[in-house]
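Note that this complex is displayed minus one protein chain, with the remaining chains in position.
Presenting chain A:
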Amino acid sequence: MSWIDIAAVDDIPERGARVVKTPVGCIALFRTGAEEVFAASNSCAHKGGPLADGIVHGQKVTCPLHNWVFDLNTGQAVGEDARIATYPVRIEAGRVLLDGMAVDDRSAA
């Protein structure tokens, strides 16, 4: 793993999300609690809706286009046979770190 410093935790609103552009596409960072952030694909498995614009609740997000709900732990869509990619992310000293290896298209292949 090679952790990349993305931003301060507080740059993401609590129960909200922000987008990071990466070589493997747009990744949304979801802040589900004061000290809890998840990283997953920003693109809904249904019609590609921007998940970072959805409502974040518990450890889930609801797509703003057609209300598909995804569990951010696994990327699994609730009640649907579909999932979105999730990525390793962690918080250290108030900063959000994303795993650079996982979002690099050369190594992700």
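Just a few scattered comments:
Everything below uses one rule, namely that contacts are C-beta pairs under 8 Å (C-beta built on N, C-alpha and C of every residue); 3 or more make two chains touch, one makes a residue touch a chain; residues count from 1.
To be clear about the criterion, contacts and distances are computed from a predicted model.
Per its UniProt record, the hidden chain corresponds to "NAD(P)/FAD-dependent oxidoreductase" from the list "Quinol oxidase subunit 1", "NAD(P)/FAD-dependent oxidoreductase", "Tripartite tricarboxylate transporter permease" or "NitT/TauT family transport system ATP-binding protein".
Residues touching the missing chain, restricted to chain A, are 4, 6-7, 11-16, 18-23, 26, 29, 33-36, 47-50, 53-60, 62, 64-65, 67, 69, 73-74, 90-93, 98, 100, 103-105 (touch as defined at the top).
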